[in-house]
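Just one protein chain is left out here, and the rest sit where they should.
Presenting subunit A:
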Amino acid sequence: MALSTQHLLGIKDITKKDIEIILSTAHQFKEVLQRPVKKVPSLRDVTIVNLFFENSTRTRMSFELAEKRLSADTLNFSAAASSVKKGETLLDTVNNILSMKVDMVVMRHSASGAPHFLAKHINAAIVNAGDGINEHPTQALLDALSMKEKFGKLEGLKVAIIGDVMHSRVALSNIYLLKKMGAEVMVAGPPTLIPKYMAQALDVRVEYSVKKALAWCDVANVLRIQLERQNQPLFSSLREYNLAYGVNRKLLESLDKEIVIMHPGPINRGVELDSDVADGPFSIILNQVENGVAVRMAALYLYSGKDISES
């Protein structure tokens, strides 16, 4: 049951077998979450710090809940990226916290590669909770678990990732994971929001028509428009974005098949996704959130370095 890496920095760095181990462990933890007592002692003597250098609600709550369900001791730290730029360095911050005998670090950071930098300088295990526009590995894993539950397997599945691909770490992690597991991937959205070398770099299909993408896929993972990460305007208005690239009920009904709708949240309702779809029968968005806790329990448990036979 050994994993190939010490840290969970990104899906890019782990193997298909690693992914399978994490998903099957998550499946077991999901069963724990159905019990009347939703808690196991697996990480009873492990202390985990949640370092959030960038705002987060759902990911942070999901990690914290996962840690509590595993009986770990938790410590929370949050700072806006700007205060880090001005004051204490990332390495100083982390080393100070580790001096208090912390075993694991969960980190979200606005700079791509920040957890990789940290991994070169500290010994504690790191779980990446999102770095810049690079990766968000636990999101891809929970998406994978949700798709697997719905379709039974990932191999051969056609997944369209729609929207702000350029600024999305969810997109990159999902692409790496789905390709490793044998799924087919298409990205779709406005050309200004899709990196020029996407197809060559990641072996995915690129489509600029959302309608065509929806007609092709089994699952559409609709991304949040990352207005906060766009330094310069890349489309003219939210209204026009919704007209050209928004996913709505009418569009889905025009297809000759049923597809599954996912979204990593938080949703910009009426921009990338209309409410009649988000709350509609094809959406598995709340299943994704539920699976998030189980997947994060699995990741924390496996990357804590504790021998699985102990519990």
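By our rule, contacts are C-beta pairs under 8 Å (C-beta built on N, C-alpha and C of every residue); 3 or more make two chains touch, one makes a residue touch a chain; residues count from 1.
Convention: contacts and distances are computed from a predicted model.
Asker: Please identify the absent chain by the protein name in its UniProt record; candidates are "Putative signal transduction protein", "Branched-chain amino acid transport system permease protein", "Potassium-transporting ATPase potassium-binding subunit" or "Dihydroorotase".
Answerer: Matching "Putative signal transduction protein", "Branched-chain amino acid transport system permease protein", "Potassium-transporting ATPase potassium-binding subunit" or "Dihydroorotase" to the record, the invisible chain is "Dihydroorotase".
Asker: Touching the hidden chain in the complete assembly: which of A:8, A:90, A:284 or A:302 does that?
Answerer: Reading the full complex, the residue touching the unseen chain is A:90.
Asker: Given the contact definition stated above, which residue among A:114, A:188, A:247 or A:285 touches the chain not shown here?
Answerer: A:114
Asker: Which of these touches the unseen chain: A:196, A:239 or A:269?
Answerer: Considering the complete complex, A:196 is the one touching the chain left out.
Asker: Name every residue on subunit A in touch with the hidden partner chain.
Answerer: Within subunit A, the residues that touch the unshown chain are 12, 85, 89-91, 109-114, 116-117, 121, 131-135, 169, 172, 195-198, 200-202, 231-232.
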